[in-house]
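Take a look at this one; I'll ask things after.
Left out: one protein chain. Kept in place: all the others.
On to subunit A.
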Amino acid sequence: MTHGTLRVSALTKIFNKGSTTVTALENVDIDIAEGEFVSIVGSSGCGKSTLLNILAGLERQSSGQVLVNGRPIAGPGPDRAMVFQSDASFPWLTVKDNLEYGLKVQGRSQAERERVVGELLPLLGLDQFAHAYPRELSGGMRKRIDIGRAYAVEPEILLMDEPFGALDVVTREHMQDELLRTWSARRSTVVFITHDIDEAIMLSDRIVMLSPRPGRVREVVDVPFARPRTPELRETADFYKLRTDLRRMMGEATR
């Protein structure tokens, strides 16, 4: 599987709402290497979701450039599959059909679809639920459908927009550990949006902190912890210290 590089340069997004204009993003520069896991954090209103929508091709920037593997993006595509904050699994399709959706779009043969889904189901812990509908599953399991559906198309860059934001704390941490486990098997480039600093530290190689109104890159922090990371990392003093530093930065950025 190939992984993508992502280069965002001088990205600006201005929304026109009637007579008022809102600058959501201003001169944002981010470089993401192949196979890197980068979190974008910031308090609400810092434009992080707007940034991700632009990367996905769902919105267009006002100025600046986004290059995926050196090429400018032209609309949404499976090379940048996205996992959304709210439930996006298609409720009228079974778990299996949800996972297959992107593969069918690509016109892959049934044998190949079976193979991909056959690998994904146990990886996601959904093998008993291949023929269940999303409504029969818990919130965490539905999230795994969304993640698996994105994994299935083997994106060069995986975009995740606060995917665990709607889950309770215990399920969220469990899903983070799961994501680390499944991601380490594939190592695609990931851009992960969150406002949860613990989550960003736990998952990322690098954390980009945005300041709100207008959204600008305030700080870029390397996360020094070795992989594979285990849940115990959350209880270490180093983790705690980095978290305290980042919280302070976020507080200053918001001011």
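FYI, a contact is a pair of C-beta atoms (placed from the backbone, for glycine too) under 8 Å apart; a residue touches a chain by one contact, two chains touch by 3 or more; residues count from 1.
Just so we're on the same page, contacts and distances are computed from a predicted model.
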Chain left out of the displayed complex - its UniProt protein name, from "Tryptophan synthase alpha chain", "Taurine ABC transporter permease", "Phenylacetate-CoA oxygenase subunit PaaJ" or "Putative Zn-dependent peptidase": "Taurine ABC transporter permease"
Hidden partner chain, touching residue among A:V153, A:L179 or A:I197: A:V153
Which residue of A:H3, A:K48 or A:R80 touches the chain not shown here: A:R80
Candidates A:V38, A:L51, A:V66 or A:A88 - the one touching the absent chain: A:A88
Contact with the hidden chain (one of A:G42, A:G102, A:P163 or A:P214): A:G102
Subunit A residues touching the omitted chain (full complex): 56-58, 75-78, 80-82, 84, 86-88, 90-93, 101-102, 105-106, 125, 128-129, 131-138, 140-141, 146, 149-150, 153, 159, 168, 170-171, 174
